[in-house]
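Shown here: the complex without one of its protein chains, the others still in place.
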Amino acid sequence: MNATQVDLSVKVGKLELDYPTFMGSGCYGSGEEFAPFVDLARIGAVVLKSVTRLPRLGNPTPRLVHTPAGMLNAIGLQNPGIEWYLEHDVKKFAERPCAVVGSVAGFSVDDYAYTCERLAARDEIAAIELNISCPNVAHEGETFACDPNLTANVVRAARATTDKTLIVKLSPNVTDIAGIARVAESAGADALAVINTVRGMAIDVETWKPRLGNVTGGLSGPAIRPIAVLAVYEVARAVKIPIVGQGGIETTSDALEFFLAGASAISIGTGNFTDPRIPVRIADELAAYLAARNVASLRQIIGKANVGFANPYQYEGDEG
Amino acid sequence: MNATQVDLSVKVGKLELDYPTFMGSGCYGSGEEFAPFVDLARIGAVVLKSVTRLPRLGNPTPRLVHTPAGMLNAIGLQNPGIEWYLEHDVKKFAERPCAVVGSVAGFSVDDYAYTCERLAARDEIAAIELNISCPNVAHEGETFACDPNLTANVVRAARATTDKTLIVKLSPNVTDIAGIARVAESAGADALAVINTVRGMAIDVETWKPRLGNVTGGLSGPAIRPIAVLAVYEVARAVKIPIVGQGGIETTSDALEFFLAGASAISIGTGNFTDPRIPVRIADELAAYLAARNVASLRQIIGKANVGFANPYQYEGDEG
Amino acid sequence: MLVGLHAPELVRVTRPGHFAMVIPPSGERAATALGIYEAHGERASLLFFEVGKRTRELGSLKIGDQLGLLGPLGNGFTLGQARNVAIVAGGVGIASVLLPAQAALAAGARVRLFYGARTKELLVERERFANEGCEVLVATDDGSDGHRGYVTDLLANAHDKPDLILACGPTPMLRAVARVAGEINVPAQLSLEETFACGVGGCWGCVVPLVRTSAQAPSFPPAERQGSDVVYARICKEGPVFWAHELRW
Partner (left out) sequence: MLVGLHAPELVRVTRPGHFAMVIPPSGERAATALGIYEAHGERASLLFFEVGKRTRELGSLKIGDQLGLLGPLGNGFTLGQARNVAIVAGGVGIASVLLPAQAALAAGARVRLFYGARTKELLVERERFANEGCEVLVATDDGSDGHRGYVTDLLANAHDKPDLILACGPTPMLRAVARVAGEINVPAQLSLEETFACGVGGCWGCVVPLVRTSAQAPSFPPAERQGSDVVYARICKEGPVFWAHELRW
C-alpha cells in the first residue's frame, strides 16, 4: 500500500477531520500565530485559548518555567472575555483552513453555560471544548474535573446549550479518571480530551521563591507522556465516546502510543514549542507507518494495544 | 562560615541522622549493592526494598522502561517473604554504617500489621516505612494510599505493633494528597514519605504491546520532580510531622527545592541509577550552600519557600 | 559561542532587535530564544553562552550541521532620527545590539556602547563593536576591566547626553536603565528577556505589564471595561523591545 492511499481521517462527535491532529488549547493561539511556519490545512483542528465570561488579566509573572523534559505553566486564562471575543476575534477564525474548536472555561455552572452558548452559536466555531480542568485558576486544586458531581452539573448545563460537538477536557489530578470520564459521558459529552496538565511546582533556590507567580502550575510535555498514555488507556476502557489524547506528544511513535491506547485523535501542545513542524511530520509519518503495515485507515488501530500478557510463573504471595 | 561547620543532621521521628539523605526503597537493594561505589557512612539511611508477608516472585518481564527524563518500573514487590527475610537477610544489615529502614508492603491490614511487627522487632532495623502506595500490585489503581479509610486503618494497625519510627509513604495518584496526609498523621504516623511513583504506561509501537509485563507501572525520575515538590509543599502545610521528600532528585538544587517546600529529609531513588555519587555530592554541596549564606543548620531552611507574591493587577474576571 | 548560519532568507528580512526561536536538535526541550547577532549577505549568526541544557546542546553543533529556526520574530528597535545613540548591553544582551549599532552608524549617528558584565572574560565581542565604529565603555562587577560597578553608573555619569537609549540585558539592569533614562530625560527602548515557550504569541506565557494606552497591544478590550489600566503584553509578539515609559514594572 502507498502512504497517499492511507485514510487518516477521524470523527470526533460530529466533527469530521482529514487529519487526526488537534493543536492544544492555550498552546497555539488561534492558529494564526503559527501559520507562517506550518500549513494549517495539514492539521485537523486548532483548539482556541480558553475564554471566560468576564475578561481576565491572568496570573502574575513569571508564568512559565522549563523542567526536565517538560514545562510548568500558569497563564491563568488571560483572555478578553466572551463579549469582546465574539465582537473582535471570532470572525477572523473563518479564514483558517482547518477546523476551529472553541474552548470555554469558567468558575460556576452558569459561567460555563453562558459562555458555551454564546460561543457555540457562532458559525466560525466547529465544536466546543469544555476546559473543566485548568489547574491554574481554582482554589486548592479543586477544579470541576476533580469532583464527579461538579463534572456532571457543568457538562449537563453546557450540553443543553448547543448541538455542536462537545468535548470535555479531563484532569489527571484525580484518584480515578475513568470514573470522572463515565460521569462526563453520561452527562452528555460527545468526546473527551485526556489529559490536561498535571499540577506541579518549582522553587528558585537562589531567591527561595516559587518560580511561578501563581506558585503552582501545570506540567506538560514529554515528561507527562506515560501518565497521559495510561489515562487514555483507562478512559478508553470506561467509555464509548471518542478520546482526544494528549500529553507530551512530539513524534509519530508518541502519537501511535495514544492511538493504540484508545485515542481517536491526538492533540499537540507543548510539542509545538519544540518544533512547530511536528503535527505535519506526524501526519506524513503516520501514513507511512500504516502503509508499511497494509493498514488502510488510522481508525483500524485505535485501541488496539495488545495486553494479552500471560504471567507464567507465580508464588503464593503473588496472588495477594 | 565554613562548610564543615554546617549541621546537616535531621530528625525524622526518633531517627536522628547525620545526613538528610534517604536512599529510596526498591532502588538501593540493602545498600550493599552500592557500597563499592559510595561511602555509605556519608548517607543518612537506606530504605530497604519492600517486604511482604508471603514470598512474591513479582511481575513478569519487562519490568523497566526508560521514558523522557524518567523511567517506568513494575517490579511487583519481588521478595522472599518476611520469614526467610528475617532468617537470612536482616542480620547482615547490622554491618551498614548508616541507618537501615525496613519497608513493609501488604494486601490487607492484617498483612501490614503482621509484617511490620515482625520486622520492627529486630534491632538491625532502625525504623519502618509503610509502603501503602506501590502502584504495581493493586487492582485498578486502588492502593491503600488512595482511600482515606484504608489509610487510617492500616496506619493505626501498624502503629499498634511498634514504638519505632513509623514513616508512611503516600501516593501522588490521588485528588487530595494533603487530605490523606492528615489522615495518616492522625492515625499515628511519625513521618511521611512524599511521593511514591506516579502511575503511567508506555506502549511499544512495533509490537503494539505494553512495554511493561505488568501493563502499567510507576513513573519516577526528574520528570516527576515538579509533581513531587508540589506534593511536599501541600502536605507540609497540612501536617506537623516531618516529611521525607522524594521524586526526581539528582542535584543539590533539586534537593533544596524539597527542603524549601517543607521536607525535613530527602530520598534519592532513580537518581542513583544516573550516578551513585549523587547522595554524597548533595551532602557536600548542601553544606557549602548553607555556609555561603551563613546558615548554621539545614533545619533552618525547611519549609522556608517564600510565597509572598503580590498580585498587583486584576480585572473583574480574575476574581472568578 | 558564536554560531554562523548560512541563511540568506533570514538575513533579508531581519531588522535590528529581531530574535529567532532555535529548534533543539534532539527534542524534549522547548526552542530557545536567541537574538540575531549578525545578519549580512548570506550569513547570520547567533551568539550565546552555554549556560544550560539547551545552549550546551547548541554549543555541540558541528560545522555543516543543519539547524531549524523560526524567525526573524518580534518587534525590534526603532532608531527614528536619533543622532547620538547610547547602547547599553549587559552580559549576553550584547547579542541583540550589534544590528542596531550598525544601523545607527550607517545612518551617521554617534554610537556609544556601554557594556557591562560580571567579569572581564565575559566582555565578549567588544573589539567587534569598536571596529564597527562604536565608542566602547565597559564596566565589570569585580573591577577586572573598566569601571568597577554597574554599567548604568557610566550611563548616568556620561557627559554628553544621548538622544536615544537602546538596552538589552538582565532585567535588573534594564530597570536601572529605565530609571536613569527617566532621570536624564532621554527616551529608552528596552529589549526584555523572559522565559519563552512558543515565541510567536501563541501561549501568553511571556508577558509584561504595560500601560494600556500603548498601541502595542491593540487586540485587548479598553481599560474602562477592565477596572484596570494595565495590560499584559507578550514580550515575544508585542516586544521584545518596549519603550521604557510604557512598562508597568
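A, B and C label the chains in the order they appear, each numbered from 1.
As a working rule, a residue touches a chain if its C-beta (ideal position, glycine included) is under 8 Å from a C-beta of that chain, and two chains touch if they have at least 3 such contacts.
All values reported here derive from a predicted model rather than from experimental measurement.
For the full complex, which residue in B:5, B:61, B:186 or B:207 touches the chain that was left out?
B:61
Name, in rising order, the residues on subunit C that touch the hidden chain in the full complex.
Where subunit C meets the chain not shown: residues 26, 53, 56, 60.
For subunit A, enumerate the residues touching the unshown chain of the complex.
Output for subunit A: 68-69, 312-316.
By the contact definition given up top, give the residues of subunit B that touch the hidden chain.
Where subunit B meets the chain not shown: residues 26-29, 33-34, 36-37, 49, 55, 57-58, 61-66, 69, 71, 73, 75, 78, 80-81, 84, 88-89, 221-222, 250-251, 270, 272-277.
FYI, only the chains that are shown with their structure count from here on.
Ranking chain pairs by how many C-beta pairs touch, which one is first?
A-B
With centres defined from CA atoms, tell me which chain sits nearest the overall protein centre.
A
Which chain's C-alpha centroid is most distant from that of subunit A?
In terms of C-alpha centroids, the chain at the greatest distance from subunit A is C.
Which whole number of Å gives the spacing of the CA centres of subunit A and subunit C?
So the centroids are 35 Å from each other.
I'd like the Å distance between the centres of subunit A and subunit B, where a centre is the mean of that chain's Cα atoms.
Computed value for the inter-centroid distance: 31 Å.
Would you please write down the residue numbers of subunit B that are in contact with two or more other chains?
Counting only residues that touch two or more other chains, subunit B contributes 68-69, 312-316.
Name the residues of subunit C that each touch 2 or more other chains.
Expected reply: 28, 209, 226, 228, 230, 232.
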